[in-house]
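Report on one structure; see the data block that follows.
The complex is shown incomplete by one protein chain, all other protein chains being positioned as in the whole.
To keep things simple, chains are lettered A and B as they appear, and every chain counts its residues starting from 1.
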Amino acid sequence: MRVDRAALYDLFAEYGALIDAAQYDKWLGLFAAECRYQIIPRENYERGLPAALVFCDSRAMLEDRIRALREANKYNIHTDRHVIGLPRIVNDALAVEAPFAVFQTDQEGETRLFATGLYRDRLEASGNSLKFCDKLILLDTFAVPSLLATPL
Amino acid sequence: MRVDRAALYDLFAEYGALIDAAQYDKWLGLFAAECRYQIIPRENYERGLPAALVFCDSRAMLEDRIRALREANKYNIHTDRHVIGLPRIVNDALAVEAPFAVFQTDQEGETRLFATGLYRDRLEASGNSLKFCDKLILLDTFAVPSLLATPL
Partner (left out) sequence: MRVDRAALYDLFAEYGALIDAAQYDKWLGLFAAECRYQIIPRENYERGLPAALVFCDSRAMLEDRIRALREANKYNIHTDRHVIGLPRIVNDALAVEAPFAVFQTDQEGETRLFATGLYRDRLEASGNSLKFCDKLILLDTFAVPSLLATPL
């Protein structure tokens, strides 16, 4: 099956925009009913040590996680900004990758680079749109996991 | 009306490229004859305090502003680099958003993150191309407004 490029680009644009706008419920809607969401330090992944920083293997688990993050975020008030590079179709049409940088701004209005990494995802077609059924976030920046207060 | 994606992506690619190349006259050409250009700190905007850092509600005003920036820029010599994420079509086809990061390089060749934010724009079709008729720049990084010496 060939992916529709417009739908592919829109999915990634929506993904970043909805986190940055703190619209987490809409953001959850980008995931398939059966889905997996993981954040793994790139280094661990490449060494075959897939100890995840975040591991959710169902949508219910992901919803719980988001609720917890929202609570934690009260003590780490910041806004996010995702800049996501062009998605790349890997093997077949529904395995895709995209690089990202996330910037955070604190309450004093200072912006810092927070993390970079690679989304390595599997998609599924859902009507005219696409949804994430397996989202693997390979995190370059493994020095900051304790500060994860919003989804990447 | 449905937006042409190629024209949409080109508009944003041009927008960043022309600022970075200091081709401000060509850059002005990306705006419709009747246009508005505003930079508002994201925080103010979300609290309903739309005190703009920059507010131009006509193209003549925008042209004036650019002339003033050029003058100011003599005392803050740097080059810009915009990295703009994939544009996202919001409601109808002519309301679009795109996240951005702007980096600045000083005369010693050191590059720093300058600001991040979100373009929230309305477009109008103009022949085969698109132009900005309302450009709202929601600026994450409100700590640095005094350093605004080139358009965002």
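List of remarks:
Definition applied: a contact is a pair of C-beta atoms (placed from the backbone, for glycine too) under 8 Å apart; a residue touches a chain by one contact, two chains touch by 3 or more.
Keep in mind that this is a model prediction, so the values were computed, not measured.
Of the options A:41, A:109 or A:151, the residue whose C-beta touches the omitted chain is A:41.
Among B:44, B:105 or B:129, the one in contact with the hidden chain is B:105. Listed here are the subunit A residues that touch the chain not shown: 5, 41-43, 83-89, 97-101, 113, 115-118, 140-144. Residues of subunit B in touch with the missing chain: 6, 9-10, 12-14, 16-17, 20, 79, 81-84, 86, 101, 103, 105, 108-113.
Going forward, only the chains that are shown with their structure count from here on.
Note: centroid distance subunit A to subunit B, computed from Cα atoms, is 26 Å.
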